[in-house]
Structures are given as structure tokens and as C-alpha cells.
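Missing here: one protein chain of the complex. Every other protein chain is in place.
Letters A, B and C mark the chains as written, and numbering starts fresh at 1 in each.
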């Protein structure tokens, strides 16, 4: 019998006898018969591990766009960065993988210290002093930021740039059904948020993205000024890899930073588990969502770490809590700490620089192609949007036949025509270049795209 | 610069200054200039890990017979058994992988206890009480067994069945160049050692294989009787998986057991690192080659483990040592202990049974094919030899085109025409079925072979 | 030279060798050292200043730790030696279901065929993933007795909030938004927190003297403004709500919906299904019930399954089987929208499906039965030492109380929990649920053997004896752990969440 249960028949009998019972069913005798399953679950019989592995090849072989086989130029918030064997090995150590939330600090210094190091790194990447121990992903992190802004201002209006990732905006809207926040979107113009077009009075938060989801590096001073002018918090969703060379959220004056930590050691993973990065100014400490690890001493005076400010958390504050997060993404946070340790100061800078170099090299080549046009004239980092004069989704499938995942169709990403883009959104392709892409791969991209659009 | 060296330029300067030197070269100044390399090594510049990984795909893609892609019916001492994720994970824990020989038992109880458990398992599988902590592989294990037999008898004549794996015999012959042992081979007849044909007087050892390399299960009573009659030691090379259902070396009366431990958790690995299993009677304890772990107490009276009988070993006995083994195959021994723990009593029996069932099922189907004939009428376990009426090497390549690694050509294995086989050795194919082969795969084998030999 | 010696390869912090603290990676950092290696790309190395306007550049202010790969490995390996985990020993943490996490499921998830797929790849190129998700959804529905599910929520709490938004959408669609959600006083804190974030008010229902929802008081709290009730069954006391049919009828009667907090679903797999009990919405914690590893606090996955009337409101887009046998992303007609940036914690979902496939319907049922058997055996075994708060047949966990020890010797539940660490066991959940004094909530799980349970019981007996012999020693426990009892109050009083705050 293929399972993980240690019980031998003799032991089951012995245990039942100890309980004065003669069958396992007796343990469930107090469950009303009316609701009990009579036939057992309508599921197949158990299979051995190798049989299940064989079954799973059905799934793996039907996934054609694996980055292990197709050169990945897709991004949209999820990036194909280098993850070395050493990081996988360390993050995969079973003490990290099979631990629970560090409720007993005396036997959880491993995870606690790793989170402490993660928190330190997040504050450095964000330029904001108060981190948490992770959130589910950037999108739900944004929701927490809005809730924090609401808590700080008691206001309900959330002014959000349309440059914020469409999925993040969608998630914010979903959760606003519960909190009652009013979400006001600000359209883009030439790829840049048109802050002037919005009434931000009485706003709890001004929310921007850096770069924005089309890859554009907007000057954040405008957003900051708007926040200040309206006594709103400035929430900045920022790319943490960009922080290797670009201004941090703190440098732009943000009150709250949210970001997606996937680029730090987490694979593409079909979208999860990822890592919601979060940091804020010290004014907001008591409103921090999720767990936070702090330094303290043990009874013998040794430096120790512990989850702290627990009074904010849902299990203690219950209906008065401002966040319900319990399980978070610790393992990804630990992974990010390890990956950042591997990169180090030079490495992160190097990765960021190479992203920018690769993206610009490809951009320059692409816009030489007849019929390919930039969506924006603004600066960008490792991602940019181009109009390709053809249906982007169709072109992507054609390119896939040549082993290239050519990017992300903006129409597919946004679901509905994006109000921020004028003209045919179906023609807009979002293209990413990470430090992993070689010149040869980029040149081939150009060739494959040319072929796909008949140029 | 891509390497693993921590030294920063400032530190190098500081360290040199501490030594009163001003260049690294000064450290080597005492080496006669005449022998020093002036130009550095004639090797390419260092490459980053991902570049090397890309380079290695050159090798991996040129290996067509990977068991991950081609159904493996090859054996000849190396078997495609199930290795579950859990065993890989545990055996891959870096405390086991990156430890040295357990010279300091106080911080090496992990490896020492794992070896102690391995040793226990080997004695159970072999039916002989004195194990060692592993040897390089079965072939070199056989050499150690001959040396032990020489030590015990002071004789030089080694009577070896031609049923012993051809490579093991070759290795024994190579090392006999140093020890001066006289190797006498005994031919097979209908796949069975013709012990009657040999003069075993004055033999140090009678050496047999169970099953023999053609898969045949010989009755070992004859070999044992011959050893007893001539006061020789009976050395039995036995398949440790077969011990799940078949008689152990001890049950057959062997004085020394050698075996290949690869089937216990080690992948095919292109032939290594494998695991030389070794056990003997207690009479031979002081002649045991290699390391042995024994139980003892620590200074606080707690059960502990330590490498023991060190006085036998080369580092202490030097030129009087009977074995020069130092580094052995500990990690594979630990892996075997883990894999056997995973299999357990039932699992090993089940694996052995399934091997026999699969092999017999395939055998029965194969001999139905016109032109395919059994090499021997004797019983077998999971491997058997058949004549296929065509050049086996050619047939194997043809079968490979259909995704089947159809076995091992006996002619290729033996290198030279095997004296034990009458008729065309080129036509003999050695076929293995492990517990991993499904009926569907076996049926397909039959079909593919039929096609390859035009039946 | 002291700060210099700090950094580097000394392993005295590994409990194997000593009990010193491990330096942080920042203390180990040396300027100019590095570990990273990147591929050669041959992309033109144009100066950044030529690519990006100066206003955007940070002027190289960013400081990350600088260590060699060797020290990186040593540091995190040593940290791992300072961390308890399921793989080291029993973790009877009630409500958290710390069962064995099969390594096979990890291996499945590490396959690049799943792991290296970009979530924004066209559906045509990710048919394997879509089919996997659809299969998992169907499987979870079979387990819970529901009609459809969303796999997006990243953990149980996210599932709760999703469920509440579904309730809200449902009632709103009926033109009757409603205001209140009922929650028993034994509920986990995420439940009321989620209710608030869902825009509802909490009405707390007291438990009766059997540890169950007081049906009469529940009925008294019901009214047309009640949107629904959140229950976990078995509840957080490990007790089955025997009057569940009556509860369901009463809530449905006033037009409310029933939400099932699936944290304890492992107790009833194959025995009874939330759908059959009358629940309308169910979240599952895959990291509990289906043994995906907790990762030191996450990732989890909290799919939400619903009855037919809520299907159209589910978050989307959802992987869906379409007529021609292929799979596509489809947004339910009245979807509340996305609750996750992408498709949920996909790798956790894959692990859970692998776990379910290995067990099958029969195995999952055994999981529940043996989990319940273990909990009852432990409860009964410890009767004389730590009595159960409600001493009758429990489900997969039992809440014991240290009140007798406290009254007699001044030894609190926390002392028992801490002393257990020295005995080689993780502590149980302490002081939860709130309605039990000195609560110690033990969930042995089905993967622990009788021998392990016995060892735990004997350890607790030893601690009980220590309570008599040396109560003060117990207040100071643990001492053999990497750090001794930690000053939690100090940490909260003066927050030091980062190395930079520490060194300030």
C-alpha cells in the first residue's frame, strides 16, 4: 500500500483496545449518520509515487513554454533571472522547508535570523526602515498598502496609476468590495501617468509603479508631490532588481513600498509561490500587516530573534486587526535573502545593469523593423512595450514554434482593452530582457519576430 | 571574476605584508626557477557557472542512451532500480556529502552511525558477520578478497569461475601483476561453471558468482565443496538484490562475500561511483581490507561509534598492510543504508520478486521469437543471455532508434571472445529486467527486437 | 581583530559544536567579496548613463552583504542547524497539521516542466498546467462535496476573505447585502479579521459546556441581517459540531450562508464532506490537509470551493476544460475578480495534487482515521498528566490543559511547552483556543507512529514530575536549545527589525 502512514494492523488494534473501541469507525460514531459519507470519496485509488510521476509527465509534456526549453522574453512582473544551484540547495534544506511559523524562537533561530536578514535587505532595497516578513505577492501586498493608507488617513479614496500592473489593480478592486475603498484610476499618456487629470483631494493613497507595467520609468516626483499636496500616503510599487541601479522607493519619497520578490531566487513557477515585499516609514509601524521579526536577548543575554509586535496580528487582535495574513511566504523570503547574499552589492548592480543593456539593445534592434513602433518615448529599464502591427497573441504562438517566448501580449494581460493605451491594444507586445539573455538569443529574437510578422 | 576565492586585493596585500612579502610570487621563490611554469597553464580562461552549464549540454545531449529517455534493459552488474526522491534528498544532505573520513568521532557520529547501520545491513544481506565500511566497487572488492585469501592461506593460486563478471576477472588479473597471484579460470558449460575441469589443489580461493554474469543461478554447493576439499576460501560474488529472495553468500557457505552495491540507491552513473560490498567470516577479521566502524562508549558512557581496528590500515601498518585502501565509497554506503531503510524487509523481497517475474516474462516471450535461443537452460534471476542470430551490437543500435536500450552485447562486454561460450559470441545478448519495467515496456521490447532482427 | 574573526567560517553557532550566536550575513560581509557568477552574454556593455537619465539612477547607494559562496553556504547551513522542522522530529502543533511532507511532492514541483513555466505564457503553450489545475479543482470538489473552486488564494486567510467576498457578491446580487457574520468564540483569529476586511461585522457565538456551538444562542443571534456563519468542523477544540445539520438549517433559514474553515479538514477526509453538512463555501489549507511543506511560515495555498449557487461569482480567470478537450482561462460570469497576482501558489497546488494522487480516495480516508486515532490515543494516554479540556472522543487534535499543574505547582502551559523542546519535541500550540485556560493543543497527525506518541507521553510525564521536583527549573526551560528562553517583551518594547536598526 503506497502511503506515508506508519500504522500496522496490530498497532491499530492495540490503540483501539486502549481506547476501549473495536473499530476505527467507532471514533466517528458521534458524527450524525445523515451527513456521513457512505461510499467513501469519489476519487481513484491511491497510486505509488512512480505511477504518479508517470501521470505527471502528462502535464509537464503539455507545457510547451518552459523556460528550460524556450528562450524567455516574457516578464510582466515575473522574470527569468539566474538562480544558481547553490541557492536552490540552501533554500531547499529541509529545516527551512518543513518548519512552521517560528512560534518557538528557541528552536527557530534559523528561520528567524534568515527573516531578520531578509528584512534588512528589503529595507535597503526599498529605502524604507520598517519591513515585514513577507506577504503573498505584490498584488496582495498592494491591498495591504491600501488598507494601511486607509488606517493612517481614515480615507477611502485610492488614486492608482494605470501604470500599476493590471493584475495588481484588479486584485485591489476585488478586495475593495470588502473594505469599501473607492479606486480611482489615472490613465497613462505616452506611457506616463497623467496625474494632472485626477482629483486627488481626500485621497488616502497615491499609488504608482516604478517602472510601470509597460516598462516605463516615470519620474516619481509628480506622484510624490500629489501625495504631499493632498495629505495622502505615497505608495510605490517598485521593481526590487531595478533598485540595484535606480532610485529606491525611499529615495522617491514613498511612504509605503510594495514589490514582487520573485526575481530573487524564485523560479517562474507559473506564477506562484511568489513573494510580496513590503516596507514602510516608521510612522506606520503599528499598522504593519503580517509578521515582523525583531532582535532581542535570550535569558542568558545572547542576541536572539523573535516574531514581535504580535499584538497587531489577527490571532490576537481578531476583528480589530487590519490584516488577516497568517501563513505568508517565508520560504521565498529566506530564498531571497540567500539569493541576495549570493548576488551581493556588485552582483545586484551587475544584474540590473545587464538587464538595462540587454533591453536597450533589443529595443534598438526591434524599432529598426518596419512596422514595429515603441509605445512610449520614455526611458525604460529591462522591459518595454512595442506595437507590432499584428495581433500579439498570434505572433507569440508563431514565435513559439521557433523556440522563443516572445513576450506578453498586453491585451491578454489586461483582459480588457487597456484604457491607458490608445490605438489597437491587441498589437502591443511587452518584451523583457534579463541578464540571462545573450546577444545571440536577442539577435535570434529579432529574426524570429521578423519572420512572424512577415518582415 | 568567477570563482570561489574570498580574497580581496586589500586582504592579499595585508596578508603578504604580515609575512613581510610584497608579492604572491615570493611565496614560491624557493622553487627552482628551472622547473617553474613561465606561461601559466595551457588551459582556457575560467568561465562562469552558467557558461560551463551551457558547455556541458554538449555532453549531455550527445548521450543518447540515458535511462531518463530510453527504456533500460541493460544490466551486467549495473541495474536500473527505483531510486525515490526521498533517498536522493537524504543522501544529498550536505553534512554527508561534504564530510571527510570520520577521523574525529565526536563530530562524526552521523556518518559513523550510518556506516554502522550499513555494515549491519551488509552482514544481513551476505549472511557473513564481519563487514567493512565499503570498497571502491565489486571488481576491486574481488581483488581484496583474493588478497585476503592469500593472507589466510599464503597460497597464490586463485581458481575463478568464468561466470564471474568479465570486468571483475580482468581487474583481478591486472592486480595479480603486482601480487603475483596465479589466476586459473574455470570455463562454463551450459552456462554453469565446470568445476570438475579444474585442478584446485593448492588454491587460496575458489571464486564464484551468484548469479553468474550470464544471469544463471548456479548451485553453489559444488564450489563450496571444492573449497572445503582443498582448504581454500570460498569467495562468492553475489547480487545483493537477489538476497531479497535467494540464498545469501553465508547460506551457501562462503568465507568471503563481495558484491556491487550500486542497486541500492546509486544511479547508473556511467559506472561510478559505485559501491564495493564486502563481508567475511570472523576468522578473517584481522585481514579485513579498508575501514570498519565499531560501537563503543564516550567518556560519559553513551553509545558511540568510531572507526576501529585501525592497526590493520595502511596509514599505520604501511608496507605491512594487506590493503592500501584509504578513501572508500562512504557516501554510496550511506546511500545504500538509506535506500535499504526505504525498501525494508518487504520492499527488498518485493523488488527481488518483481525482477524475477519481469525477467521470466520477457524471457518466455523472447524465446518464442524465431531465431532467438536461450544460452542456458538453467534457472536465472533478473538477467539472462539469449542468442539472437544477429550481431548483438548492431541490433542494440537498431533498437535504440526505437527508444529501447536492449541489453548488453556479451562480446562487447568481454572484449575478447569469451572462452566460456561456444558458438558465435557476437550473437549473444544479455538482457535485464528490473522491478521498474512494466509489462507494456517489456511487450514493446519484444516488438522492437522482432523488428530489429527482422522477425 | 575581533570583528574580523567574527566573519567567516567558525561554526561554534552550530549546536553540534557549541551555543554561540551565528553572526548575521552583514557582520560577515567584506567589501569587494562576491559569490555571483553570470553568463557571458556578449551584449554591448553600454554605460548605464547612456541608457537611463541620471534622474533615475541611485548613485550606487545600495549596500547588500558581500560574502564568498563558501561563507554563504556555511552561514545558511549553520542557520538551518538552529532550526527545528518536521524532518527532525515530531511537531504536534495543534491546528497547524505538521505532518510529514513527502519528498516526492517536492520533486514533482521541482520539475522544470512545471517550475519553469511563465505564468503569462499563452494558454495554448501551457495546456499541461491548465489541465493540472482543472484536475485539482475537480479533486478538491470531490473531497469537499462542492461544485467548483478557485485555486487563487495563497493561504487559508486569503481563502477566508475570498469566501466572504463571495458571500457579499451573492447577497448583493440578490439585492440584500446584509451586515453580520456569526463566529463561535473558539474560532481562529483569522476568521474575525477576515470578516472585518470583508466589510462585515462579527457576532460572536459562545460555546456550550461541551465545547460546541450553543445552538440556542446561535438561533438567538440569527436574523435577516446575517450574511452567514464561519465554522470549522471539527472546531478548534478538535471536537465535531454534532448539531451541524441543525446549525445549517437555522442559518439557511434566515438566508445566510455557511462558511467552512478548512484548517481541520484533515480530520474528516472521506468520512464526511462539508458540502454534505450544508456548507456553501469551503477553504482548504493545502499546506495542512495535503501536506505541502509550510516553509517556516509559508507558502501555503487556500483554494475555496463553493456550492452551485456561488459558482458564477468565483475569482477568475479560471482554468477551464473547454469542449474540444483543450483548456482555457475563463472568467466566471459574475466573478468577484482576481484575488492573486497570477494563478495562485501554483507549485503548492501541484504538490497537493501529487499528494492526493498518491493517497487516492482510500488513502485520504485512512489519513483522517489514523489522525483521529492518534489524537484520541494521546488524549487518553495523558489523562492523568494533562487532562483534556473536554474529555471525550476528539477528532484529529485534542486540547489539554495545564491548569492542574498551574494550580498545584505554579507551572504554566508555556513552561510545559518550552520544556518539551528540550525533550526533542516541538511544543504544542499554546493558549489557543482562547476559551480554554492554559490550553495546550496537540495535533499528532497521522504520520506519527505509536512509538513516537508514547515517547511524547513519557516526555510529558517527565515534565510533570519536574513540575513537582523543580518548578523553577521549568520556568527557565529550555536551556539546551540554541538560545534559551527568549525575551519577547524586550523585542516589542524596542523594535529592532533590521541590522541597520540594530547598529544604530
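One rule holds for everything that comes next: a residue touches a chain if its C-beta (ideal position, glycine included) is under 8 Å from a C-beta of that chain, and two chains touch if they have at least 3 such contacts.
These numbers come from a predicted model, not from an experiment.
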{"item": "Chains in view that touch the one left out, judged over the entire complex", "value": "A, B, C"}
{"item": "Touch criterion as defined above, residue of A:9, A:33 or A:301 at the omitted chain", "value": "A:9"}
{"item": "For subunit A, residues in touch with the removed chain", "value": "2, 4-6, 8-11, 47-51, 54, 84-86, 88-89, 94, 107"}
{"item": "Residues belonging to subunit C that touch the chain removed from view", "value": "1, 4-20, 28, 30, 33, 37, 68-71, 73-74, 77-78, 81-85, 87-90, 100, 102-103, 358, 421-425, 447-456, 458-459, 480-482"}
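Methods note: only the chains that are shown with their structure count from here on.
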{"item": "Centroid distance [mean C-alpha coordinates] between subunit C and subunit B, Å", "value": "45"}
{"item": "For subunit A paired with subunit C, centre-to-centre distance based on mean C-alpha positions, whole Å", "value": "19"}
{"item": "Averaged-CA centre spacing for the pair subunit B and subunit A, given as whole angstrom", "value": "48"}
{"item": "Subunit C residues counted as touching two or more neighbouring chains", "value": "33, 37-40, 69, 73, 77, 102, 104, 106-107"}
{"item": "Shared interface positions of subunit A, touching two or more other chains", "value": "49, 82, 84, 89, 94, 436"}
